[in-house]
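With one protein chain withheld, the remaining protein chains of the complex are depicted in position.
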Amino acid sequence: MEITLPVLIVGSVGLFFGIGLAIASKKLHVFTDPRISEILNILPNANCGACGYPGCSGFAKAVVEGKAEPTGCIPGGSKVANAIADILGVTTLLNEPMMAVVHCKGGKNEALEYSDYDGITDCNAAVLIGNGPKICQSGCLGLGTCVNACPFNAIFINNNGIAEVDPKKCTGCGKCVKACPRNIISLIPKVHKIFVACSNHDRGAKVKKYCSVGCTACTLCVKATPSGAISMENNLPVLDYSREENFITAAYKCPSNCFSDLVKFRPKANIDTKCDGCGECVAVCPVKDAIEGEKGTRHVIKKDRCIGCGICLNSCHVHAISLWGAGSVKS
Amino acid sequence: MFKKCTFKGGVHPPHNKNRTEKLPIEIFPAPEKVIIPLSQHIGAPAKPVVKRGDYVTVGQMIGEASGFISVPIHSSVSGKILSVAPFPHPLGKQVMAVEIENDGKDEKAAYKSSENPWREIAPGELIQRIQSAGIVGMGGASFPAHVKLSPPSNKPVDTLIINGAECEPYLTADHRLMLERTEDLLIGVLILKKILNAKRCYIGIEENKPYAISAVKTAIKKNHYDKIKLVILRAKYPQGGEKQLIDAITGRNVPSGGLPMDCGCVVQNVGTTIAVRDAIIDGHPLYQRVVTVTGPAVGSPKNLLVRTGTPMKYLLEACQTDMEATKKVIMGGPMMGLAQTHTDVPVIKSTSGILAYNKTTPGIREYPCINCGRCIQACPINLVPSRLAKFVERKKIDEAVEWNLMDCIECGSCTFICPSKINLVHFIKLGKVHIQAKRAAAASKKQ
Amino acid sequence: MTTPSVTRPKPDFQSQVNDVKRETVSLHISSSPHIRHGESVRGIMLWVIAALIPSLIASVIFFGFQALFLTSVSVISAVLAEWLISHLLKRPSSTGDFSAVVTGLLLAYNVSPLLPWWMVAIGSVFAIGVAKMAFGGLGGNFINPALAGRAFLMASYPAAMTSWKATGFGSLSGIDGITSATPLEYFKSGFSGENISELQNALGNLFIGNVGGCIGETSVIALLIGAMLLWYKKIIGFRIPLFYIGTVFFLFWIFNGSGDVFSSRALTIPLYQILSGGLMLGALFMATDMVTSPITPTGKIIFALGCGILTFVIRKFGGYPEGVSYSILLMNLFVPHIERYTKPRIYGEVKKRD
Amino acid sequence: MIKDELRRGIIHENPILVLALGLCPSLAVSTSLQNGFGMGMAATFVLACSNVIISSMRRIIPDKVRIPCFIVVIAAFVTMVQLIMKAYLPALDKQLGIFVPLIVVNCIILGRAEAFASKNSISKSLVDGIVIGLGFTFSLCILSIIREILGSNKLLGLKFFPGYEPMTIFILAPGGFFTIAFVMAVVRYLGNRRKGA
Partner (left out) sequence: MESFASLIGISVSAIFISNFVLSRFLGLCPFLGVSKKISSAVGMGMAVIFVMVIASGFTWIINRFVLLRFDVEFLRTIVFILVIAALVQLVEMALQKYSPALYEALGIFLPLITTNCAVLGVALINTEINPITGLQFTFFETIVNGTMSGVGFMLALVLMAGLREKLELSNTPEILEGLPISFITAGLMALAFLGFAGLNFFA
């Protein structure tokens, strides 16, 4: 009796409510899609909003309802997209990983300002007053609107007063692209490290007056890229990243130095003993004096001159040239 | 005798009008070169109808209106066109402008002054002439005048209000016009009244302009214009704001997000009214205006009749401004005027004044908001500016909308009065940018 | 040795652009308006300090120089705490706005002149450190720092906080035994309902401040002089003091205990109530604190009504004889909600179309 | 190994100060070291035992009713603790009052059951229970020591500083809130410094 009574009471209370709940769960059943929570578990849960939905849970719901694409989560990248596609049982076309770049490098030392700005530290606010203090109408204002917009702390204002993207942290969500009032941030494929760091559409003579690293529309880069991956549009080169092209030569040839290369050390070409000294490589090399050697003897690459564009590789009929040394990304 | 009308809220900045209010309007000679922006009004920019090398005469149309809310632009000098290209604009962004070299001959285009007296022209025709003369609101907002004068039939207008408040400190352009061209002003009023078929017609003048008041009063009496009523307004900023003026004179409220015509009113500035008279009687298009050049850095301030497109630096030089000491140049009055990045920008149709300061005006220590509520008392719209600024600062856009940020008229009263010296208006302007961006994003998502 | 990729320096830039620089005058750009009113936060705080001086003088007259000493301790420790904390947080020092001085003064005005000086210092440090600086300093706090400091001391040292000094002119006092207790304590425990004349006799002393109580709260006349100054400078409005004091008066008039609202007793009790304790100090200087009172005009009235009702409830039914400080603290908690529901109707507001 | 586990429970995953779980009892009973320690040990006991049982039953319990099952197991052990306390430590039981039965709804215990015990082996769950319980006890003790010294100038019932006048507020509710805020800020400061170093 001493033991049975408690057991009985707890048991019967348990049984009573257990049965009650069981009946209730049948009678009051409302269907909710379990896939929503599954997908939510996969998502990065940064709630960055890059997908265009309020937070990750909103996106999960939208994906299950078919309103959003499985590839919609940009920070999650291909991994997440695949996992979502698995849950939904669909196949998905994967996007190439992208990163944001700032198309301006004319900071305090390079670009002139009309006036001193005195107001809220925000690019949008500065644009409201005389379109900002810079003479260049499309120069980076360096007041950090993109920095505040980045959910991943991947953008910072460098010492020169220009926004800069950390390629390691950037997920390519594109929030900064939307935030920038000058529209000078864009996404490029992460594998490419070279971009034009200027957005000025003015004529060259005008640009020269106020920015030392502004594009003067000299078209040397276009000429340096025989593949045609660079075209001039409205006084500014446009890089076609879908072509097979590394743009190293173009960047090297730019007289105003307005290309930016995120790779600190490019691999250098090296000529091995197979070289028969035909001199083809010297003819194609875009750099003056980068390859030395008497005709007929083994040629030598001057390491401090080589820019690693790799043009000489294809020109060598004995395949004596290769690129040495891995590139590392600028931190 | 006269009831002094006013509105709720507002501030009392020092008037600073004494240096120029007694100086007659001087004609400023046309400069060697003018830069005439093709966008001097709210709405679609005018389309250029001339090209490089063309010869134009004074008053010749160089840009045609590109829509209903748009007006043509006319040359202000005679000479050769040097270029049609983007130039800096006093409102900030670079816009297309026509650069004209003045040949000094001042050849006038053949004006078509009407054969008929204006009373016999149909209102529609009058409106058409006003548009083709390129007339915009010259108080600062530069809203095309003909749009205001053609209210849709579901919004009947019964009241015409002529804005002679000129509540911005320093500016005396409208004041001088009222004194020197009183009769012309009244004819302009009658033209507008005829166009609108308005039942009531008021001229509102702030009490701190007694000479203008008496001049207008005498002229009304002399000509027996019984339908035009003179209203004396309390000297308070922003008395000349459209909504505040309507409130003060008629007691009506323009609905939030609406236009004055939504409450049966049309407000026109004194300068605009005289420009209308010139366009109808003389057939003159709008290519010059009165500009007050003043400010602490200006040696001899003046009221000048200036051709549009004249770069500001010529005016400042003519008024003996010490450019070395000048720290800030403002187009318009000190409360709502726009700080200029440089002085090459031209005078446009809405340039009521040019101020030069030898000090960077705010430059005062900023304190945190202490919730004192001065900004609420000052706000003529009854907003809570301090809260709005904080919402914008913390990017709380939805809250900002909920607290009616979009209704702000950016008059600057809150910032003027703020003991913490926070630039509330700047935050609110920024908030409007954010809200518009958000709305645009929402609209594009819907599609 | 290394060749950093494809970038090359370009040294001769400055000479190219110097021409441009000479042509353009370097102007400042900022948002309109370009002129500002002369009043500043610092100025406001200095006026508040000036307005509090008459009470300090009165307290020295009635309580002696100990009052001045405690006030100085309070002010100095408040300023030091503010300076130290902004230093620790690596923020620019905010002592220049004088708000810490005001907090220090008000805290001292809210304690008994017999309180040990180090207790005052603790209260001051708490007021600045926890109630104000933890929320980002001036403007960020939601609760009146000085009152929070007082409540902290009240909860920490209840005995010390409620022992009172007999006033200097004890013989002038109309009521025996009131000298070592505050008028409100007397009302709560000593007043039986019959000895109404004693309350009436005390009114004069209450007005000039010749009674026991906290340092700065006793002299109604001194507080009123200060408040006049602030009214004149438009630093405080009339809404909060008027509605606060009015509510307390009204409630004590209606609920005077006799059921008759027209007897002399019915008028004496509310008068006695509004003149005694910290009501005047609270209504004129603490409830009107800009930071912690609602910003909206209607909100101010609701806030004051709430303070009045709570003061009445605590004085009449609560465990403490005095309820001013707690009622203001409690209403401080409601400020965000009050502001939200009293958002002013804007010019031209039309009904929302759905 | 044990050292690492202890460090995890007391520092990195400290349930109160880092994970912010089980706040109610930690504020309510931390008025004296005796209460805090007693509460901590009681919770540790329940945590360890329920972790073991839940871990051993983790394959039997169906997913849908796991929470009710966990609660029943926890409640059983709480009842046990209650009975033990009533028998051997009646004074402490009286002091802790309803907070002993409220161990049932202490989020730490259910949280560990859900997050750890239902996924790991018995021995691991036991260690986890003990370690987290010790972390809980540790932070309770810190809070209690501060509050008891400041609030009543005593430690374990003994007078502490002679001449110090205790601030009663620290044994009242507001003092509890201020103390935990202060301790959390200190923990965060130390954490930041460690990260920075």
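Before moving on, here are some points about what is shown:
As written, the chain order gives the labels A, B, C and D, with residue 1 at the start of each chain.
We take it that a residue touches a chain if its C-beta (ideal position, glycine included) is under 8 Å from a C-beta of that chain, and two chains touch if they have at least 3 such contacts.
Worth saying up front: this structure is predicted, and the values here are computed from it rather than measured.
Seen in the complete assembly, the chain not on display touches A, B, C, D. Checked against the full complex, the candidates C:P183, C:G323 or C:G348 give a single residue touching the omitted chain, namely C:G323. Residue in contact with the omitted chain (choice from D:F37, D:F116, D:F138 or D:F178): D:F178.
Considering the whole complex, the residue from A:I9, A:V191, A:V238 or A:V300 that touches the absent chain is A:I9. The residue from C:L105, C:I122, C:A151 or C:I269 that touches the chain not shown here is C:A151. By the touch rule set out above, chain D reaches the unshown chain at residues 20-21, 23-25, 27-28, 67-68, 71-72, 75-76, 78-79, 82-83, 98, 101-102, 104-107, 110, 169, 172-178, 180-182, 184-185, 188-189, 192.
Although one chain is not displayed, chain C still touches it through residues 89, 130-131, 133-137, 139-143, 148, 151-152, 154-155, 310, 313-314, 317-320, 323, 325-327, 329-330, 332-337, 340. Annotation for chain A: contacts to the undisplayed chain at residues 5-6, 9-10, 13-14, 17-18, 20-21, 24-25, 27-30.
The rule we apply is simple: only the chains that are shown with their structure count from here on.
Just to note, of C-D and A-C, the chains joined by more C-beta pairs in contact are A-C. Rounded to a whole number, the gap between the C-alpha centres of chain B and chain C is 46 angstrom.
A straight line joining the Cα centres of chain B and chain D is 70 Å long. Shared interface positions of chain C, defined as residues touching 2 or more other chains, are 24, 27-31. Residue positions of chain D in touch with at least two other chains are not found. Residue ranges of chain D in contact with chain C, taken from their complex: 165, 167-170, 172, 174-175, 178. The part of chain A that touches chain C in the complex is made up of residues 110, 112-119, 125, 128-130, 133, 135, 208-210, 212-213, 248, 251-252, 256-257, 259-261, 263-266, 303-305, 307.
Of all the residues in chain C, the ones that touch chain A in their complex are 1-10, 13, 16-17, 20-21, 24, 26-31.
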